[in-house]
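Starting off with a structure, shown below.
Here is chain A:
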Amino acid sequence: MILTLLKRELKVARRNWIGLAIPLLFFIIVVSLFPFAVSPEAPVLQKLAPGVIWVAALLAMLLSLEQFYRSDYQDGSLEQLLLMSSPTSVAISKILAHWLLTGLPLVILSPLLAVLMQINYGSAGSSHTWVLMLSLVLGTPTLCLLGAVGMSLTLAASRNGLLVSILIIPLYVPILIFGASTVTASLENMRYNGELAILGAFLLIAIVFAPFASGRALKISVG
Partner candidate 1 sequence: MSQSQDIQFDGLYAHELTVSRSEQVLLEDADLHLAPSTITYLYGENGAGKTSLMRCLAGLLPEDHGVVYWNKKPINHPDSGYFQDLIFLAHSLSMKNELTIAENLRFYANLRLKGRVHQKSLSNDISGVLRELGIGGLENRMFAELSAGQQHKVALARLMLEPAKIWILDEPFVNLDQKTRGWLADKTLAFKEQGGVVLFTSHHHIDELPVDQNVGVEHE
Partner candidate 2 sequence: MSSWHEFIFMGKHGAYVWSSYLMTLIVLLGLFIGFRMMLKSLKQKAQQEAKAPSGERTKARKLKVSPTE
């Protein structure tokens, strides 16, 4: 069942690829602003890199959220999905699609940004880029899961767009803290296992609660 739903999500998204590409482009462009705004010097950029890349990733996730939910709600297909399958499985398929089409590309693009932000300055051949990717791999699914709850809640609301950001950003703070500090720890040649473990714990908690909450919220939005 979830597979059928997921296949549909992926197919619709693929046909609408430009909508997916824009948040990714945004991700890159926002990060590339910082050298202009702060300083192009490598040590400065390197210090900023974890935070900047993580904030940009978080905003890109928020931006791309809309298209996985909004059109289904507006054209009435969401209520058909909810009639024929459980709300939780609808939520799961959307969360998975959102991660596969936004979270995963962000992870794949992050080494490019690591280069732009001079993450390997002064320590050639180090594993900082891998740590960044790993933190995003563990962190972005949680962003998808929480974002799904927020988006499902605001579907039927009249003022939308920025509303979901207001609801969700406070909940994103812990992920941002540990995501960025994983990378910072690596840059400072400290152990970062603890941070990664906490990111993993957040992910597990979110997996338990978020699909259910999002499903309930979808049902309420349609009702």
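Operating definition for what follows: a residue touches a chain if its C-beta (ideal position, glycine included) is under 8 Å from a C-beta of that chain, and two chains touch if they have at least 3 such contacts; residues count from 1.
In picking the candidates, the idea was that all candidates are chains of the complex that A comes from, given by their letters.
Remember, predicted model here, so these are calculated numbers, not experimental data.
Colleague: Using the contact rule from the top, which of the candidates 1 or 2 touches chain A in this complex?
Modeller: 1
Colleague: Which bits of chain A are touching candidate 1 when the two form their complex?
Modeller: 1, 3-5, 8, 11-12, 15-16, 71, 74-77, 79-85, 222-223
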